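Report on the following structure.
For this view, one protein chain was removed and the others were kept in their places.
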């Protein structure tokens, strides 16, 4: 059992541990989000990305399991902002902050969606997804620093909760987007979303996913995500949630050393279940103890010395 | 043993099989390149990327082995164009075409380097590397369609051999760069080079590679490389050499179905040695037979139907 | 440097294997059983499901309705695009299969009651063979709309005649067997002598049997549905209550069914939108 205090403060949120449930992972149900928020080791939970209108996402197949990760092409299924408020009503006994992820095809839609979901009392913070690689409209936003800046400043004007921006690794402009978001008033950055990917069935000669392209996540993504966090930490001053391929506690440490103040877990939930939060919290705690640190904060960005 | 003819013609080169040794893999020595060119299953060999002047590359560590690939940060070590001509003099009894990879920090340097190496009689084609993610100057070139177009058209003016351009996946502009290269006269495209990546040592709190950033290759890269080939095939009409994470013959098939006319092997050489060419050629051959095809050509781009 | 581990058996279960249909059997008006070479490397547990990929159309969950060492069978009712296309497939046609997925039924020695309604009998058929194999005293109650919608009738009658199960078929309009619902029959025979009650079918049936089993304090397991996408417990699409049908189910025991609560009352669409039932 862990004996060390793993709490972190990030962008105005106080988390019991730096471990966050990533967006799109089991995050459609208020009841389930609440249950996960109470699991040992969980610092915060993020909802599925919510848009203004309901979306079915793509027909199946929407996922491919590889020996080194997943490719998903869910296509942002979600019940839409209004319906999601009811979902949140069911999120009883949340015991960690809930971050509401959202998206829009235009700045106006982004602002409108933020307005709706931000007012729910169970929403502690928002995360703007401008990086889903299999939904066009949302994907391209992540390559446009000016548009992201515009969206961020407009959203910040109408909400009084912390705002994260979830970044795309599919561009050489990731640091520019991060900087633009920070300058426009974002409180934190989540790096990264999936990398655009494809798989073909060699028996049927066709792409496997019905959406053709998907996003690569899981272990394969880790070295890329880590590089993004490291690059952003060098240039941008707001806190970073590291995300991509975390599967054990040393991965968590790597992200924090690279500059992340917290770390989000996605695909690993498929491989290890929700119990992974506890496993990683314990591992992180023993790491810190073994190396003589007293808090997570002490090692944030330490690899940049 | 394979009974089917695997030969392909690509950008004016005739290859016995579609399997090419990727640039930077064992490609520093003329004698070794010649030996590999004679190995069963090899269609062509590519040299290490050569610049105008000698370069030591980065101090070690320059490589990291992961369960799903490699991260390398060699830093383009090479003896420089003039010295490399002597190297090529030693490449006796080449039995497959030799593709000379090269780079430059500016269009002028690129042209100058091409001029020197293209004249060697053992060079069958050139490959312009604008995509090495750990050497700045070379890395950024790959995000600039106009510069790549300028370099390609100037090089094509002074050489009479096929020219490939090796593309970077680290930008959302990969198709634009591909199109620009094609329109400027490139004969083929190689997709892809490595994705910029990082790893941190959690005992020492520091990036492992002395060059800090490296390039991710191997299985982890495959879904990304495949996506790039597929995207480019849709939009650009010149032949593509698929590259990234190939480790078995079905990977080769996937790339060809996605639109590649040939496939380059890199990291798999570390895992399986040069004997992998034979293994993959045999696997490709049995695949084609089993599915009732008579040539590689018949399945190029078949997943786009 | 990280050591990571994606379970080999998980990789295996989620690989889409392209297989050929070797046999089709028209079960009734709108329901077909399809048989294919066993693509699994492990023996499935009754109640586990497969994801069946109809290339270019959809990939949908179907229960395992038949399994021997060589052959896998599913039974599908045509209710929409994917299922109708499946119902039209012929021997030689190919589909993709992954599985076996999810948690199946618990085999309990003694006396068991198997209650099925409509195409919900699919997983129960495979279960019944297993129960017989291990010597469970098996009572089967199947309910259908009418004679034209009955499934596995001959097969079950044969098992009954051979004395391997006790069988009771009901149709709502009385065109075959008892004029009753599966619930009517089940509720009449259910008593403390049963060691396990297995249910699959319309959620209304499951909900009512659940109430009964709670009243009588009988152990019960039911297979329920959720909108399946990933099938591996990551996307959250199949959530019912606070459980994942693909990972924690599709078979749930009495207490979990109670905890889920919403059975027969509401479910989710592809978008996650909640849709009231009834």
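Labels for the chains are A, B and C, by order of writing; each one numbers its residues from 1.
Convention: a residue touches a chain if its C-beta (ideal position, glycine included) is under 8 Å from a C-beta of that chain, and two chains touch if they have at least 3 such contacts.
Because the structure is predicted, anything quoted here is derived from the model rather than measured.
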### Message
So one chain is hidden, and I want to know which residue out of B:120, B:154, B:206 or B:297 touches that hidden chain in the complete assembly.
### Response
B:206
### Message
Touching residues of chain B against the unshown chain: what are they?
### Response
24-29, 31-32, 34-35, 48, 54-57, 59-63, 65, 67-68, 70, 72, 74, 77-80, 83, 86-87, 201, 203-204, 206, 208, 210, 218-219, 222, 247-248, 250-251, 254, 266-267, 269-271, 273
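To be clear about the criterion, only the chains that are shown with their structure count from here on.
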### Message
Measuring centre to centre with CA averages, how many angstrom lie between chain A and chain C?
### Response
35
#### Entry: Mean-CA-position distance for chain B and chain A (Å)
34
### Query
For chain B and chain C, what's the span in angstrom between their mean Cα positions?
51
### Query
Going by the touch rule set out above, which residues of chain C reach two or more other chains?
1-4
### Query
So which stretches of chain B touch two or more other chains?
66-67, 199
